[in-house]
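This view holds just a subset of the chains, kept in their places.
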Amino acid sequence: MNGPSMNGSGMSTPVLRVEKLRKSFGDEIVLQDITFSVPEHTATVFIGASGSGKSTLLRCINLLEQVDDGTIKLDGEDISAADVNPDEVRKKLGMVFQAFNLFPHMTVLENIILAPTRVQGIREEEAIAEAFKLLERFGLRDKADQYPDRLSGGQQQRVAIIRSLARNPRLLLLDEITSALDPVLVNEVLSTVRDLKGEGMTMVLATHEMGFAKQVANEVCFLHQGKILEWGPPEVILENPKLSETREFIKRVHDAGRL
Amino acid sequence: SSSDEGGSASGDTTTCSPDSLQTVEAGVLTIATGEPAYYPWVIDDAPESGEGFEAAVAYAVAAQLGYDQSAVKWVRTTFDAAIAPGPKTFDFNLQQYSITDERKQVVDFSSPYYTSNQAIVSFKGSKIEGVTTLQGLKDAGAKLGAAVSTTSLDVIETNLGLKASVFNDNAAAVTALKNKQIDGLVVDLPTAFYLSAVEVPNGIIVGQIDGSDAGDQGFGLLLSKDNPITSCVSQAVDAIRDNGTLASITAQWLADSAGAPVLN
Amino acid sequence: MSDNRGRGTGDNSGSAPYDFGGAWQPSEIEVARRIARKKRNRKNALIAALSSLLVLGTLLVVLVTSPGWITLRDTFFKWAYGFEVLPKIILGFGTNATLTLIAGTSVALLGLLIALIRTSRSPALTPFRFLATIYVDVFRGIPMLLVILLVGFGIPALQLKGVTNNVLILGTIAVIITYSAYVAEVIRSGILTVHPSQRAAARSLGLSHIQTLRHVVLPQALKRVTPPLLNDLVALIKDTGLISILGVTDAIRAAQIQTAKSFNYTPYVMAALVFLAVTIPLTRMTDRMLRNSLERQNAQGQA
């Protein structure tokens, strides 16, 4: 079994290739036998119950957690190898955290321009101009000089998204970026993500938002107790899943009024 | 006021002259004392004036060695700096350093320039007023104090067998005495005269402690270990003692020890 | 910019009186509430103030009417004498100030370095971490006096060529050695309080380890430990005086010399006043900065 996105053969190297990944915390095995690929210009969406390991998977890809086993390849290069410099890897990765993780001692603007000016070496004025464009787009122009603590939950999440977008990464990892947003903004973010995909961005997302999965995903993976139980195009997984676990999950999602 | 002619007759001055002595600063005799220097050892904390017992002794020794008054330079040191290993900033240091064999392993001493008993200072109405024997002090359960880095401390513990309260300096000890936190203060006799007369209200000298000069060999000039000039300095002290200069300096600056009763 | 120009442009949209049709007036209920609140606060504050005044006043009266008050006053607060010796003490304070400036900077840098080593997690740094731990444990644990004696008297005793035996330099080094151990621990505690997710976020943005420390971890860490750092700075100003055992005269030593002469403690009080004249404004300033920055950052202030 080759896992998601490896059904076709002879394709060019995927941007991300995860193989037999395993991660445990103490006795608890959180991820097991995770194998999938993300070809260029596609989005892979992970769905699954709370605690199924979605955030942990994204953290592993970002090298924030050391895996117990398996390999992670970025553009064919094994980034889980022992001699890899995580800083170099992370320059190619963008990540938005489920808990935002904004820097409380910096204003919104400072949060956004930190990476562009320090990591990519963009001139400050340019970075600021770019930041204001994004702030404008997400309706936060007048919050530029506020500290994160003074923003509403949705506003904080939007700042976190802007912060990761400001870096033009090779692969974007998005962990439930819509969870604190109101539905209107979900739409806004959704279209932003769609735009990004249109521009050729490659993405891995974890979400509880089935609508989101349906509209953005090239492939949906259903994570259940640390394993990828089923995967395929969104139409199939979300509407016609094979396994009873997936069906059950999807059914309850529908019952909850989502999609 | 120091004697200038007295010792120049001594035959040793040919080898012990400013030209041959390896002093810290060539041609100059650098003498150290404490800061502040106390009455009656130095008057008004100004040793340069030559006033006060130790100031006078210093100039007498200098003269004996062939330094005139202008070739004497005074510096101040802390107790710790005086006894520290390594190079010293002075040729000799005098601030009532008692000579002991233990200390001689670390520094050089000249022969003694003064020997005195230790004495107990107290105040009228204290519980040791009128005590006439050492046993009497013990019986009274006297709480005695002394300044650290003096041999007075030893006297309390060895000669009297009491536990001493140890203070940084005489100022603190006197304050404790005034507050009646201690019953008596042990110092060398000259200091005792001064303290009881000036600093302690209703001060008295309970008495000198008999034999308290036996443990040590009096006050000596302190020099760094194996200092080449030690013998010359010692000879100079011996010379001023022999020619009577020391006696006259003592008479001029220190009260007669006979004024204090002796406790046996 | 005049009032008129601003009108109707987006810039002005935050200005409340304009947006909400005329300046807002608190309702009667609100006015009454504010008055009640102010009244109650004022009443409580008054009670607190009066009770403190009462306690302090009583103490003062007991003090001044006690049989020994005159003696005490003459021993500790003989102002005429105090002002006489003040110049000498201020001169001595020059030593404290100079040493504090020099030692302070070095202590900050060395302390920071040690704290960073101690909070690092790379297995490769284990030996350094081990050494740093020993360093802190030892130099914090032994009396500074001994360090000063060892460095100030011990090093010259070695008679090494090319090594200074200037007591000021050696004394300063001794002070730096001791205080960097203290400061390292303070900074370390600050670093430990920054939640790991902050590092995770910074590293994910591509910042290197050093950049993460510089831009994310340390700014938060240092702000959090400003009060204990100030503690150490104030203590440093005073403790630089310990090198007076090497024969340097600082403010306290100057006072001690005077006290030893006069058997009067007023010089110490003057020395204390000189210290306070420097440390209190310093403390107040830093405190205000800290409060402002906390207030700007933290919402949910009043709970």
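A, B and C are the chain letters, set down in written order, and residue numbers restart from 1 in every chain.
What we mean here is this: contacts are C-beta pairs under 8 Å (C-beta built on N, C-alpha and C of every residue); 3 or more make two chains touch, one makes a residue touch a chain.
Not measured: the values here are computed from a predicted model.
K.L.:
Can you write the copy numbers for the whole complex as a formula with these labels?
P.N.:
A x2, B x1, C x2
Definition applied: only the chains that are shown with their structure count from here on.
K.L.:
Starting from the defined contact criterion, work out which chains touch chain A and chain C both, please.
P.N.:
Under the touch definition, chain A and chain C have no mutual neighbours whatsoever.
K.L.:
In terms of CA centres, which chain lies closest to the overall middle?
P.N.:
Measuring from the global C-alpha mean, the nearest chain centre belongs to C.
K.L.:
Rounded to the nearest whole Å, what is the centre-to-centre distance of chain B and chain C, using the mean of the C-alpha atoms as each centre?
P.N.:
The separation of the two C-alpha centroids amounts to 44 Å.
K.L.:
Roughly how far is chain A from chain B, going centre to centre by Cα mean, in whole Å?
P.N.:
84
K.L.:
Could you say which residues in chain A touch two or more other chains, in rising order?
P.N.:
Residues of chain A never touch two or more of the other chains.
K.L.:
Quick one: which residues in chain B touch 2 or more of the other chains?
P.N.:
none
K.L.:
Hey, which residues of chain C end up touching chain A in the complex?
P.N.:
That would be residues 13-14, 197-198, 200-209, 211, 215-216, 219-220, 223, 296-300 of chain C.
K.L.:
For the complex, give me every residue of chain A touching chain C.
P.N.:
Answer in residue numbers: 59, 62, 64, 86-87, 90-91, 93-95, 97, 99, 101-105, 114-115, 118-120, 142, 147, 149-150, 163-164, 167.
K.L.:
Under the definition above, what is the set of chain C residues touching chain B in their complex?
P.N.:
Against chain B, chain C makes touches at 71, 75, 149, 152-154, 156-159, 165, 244-247, 249, 256-261, 263, 265.
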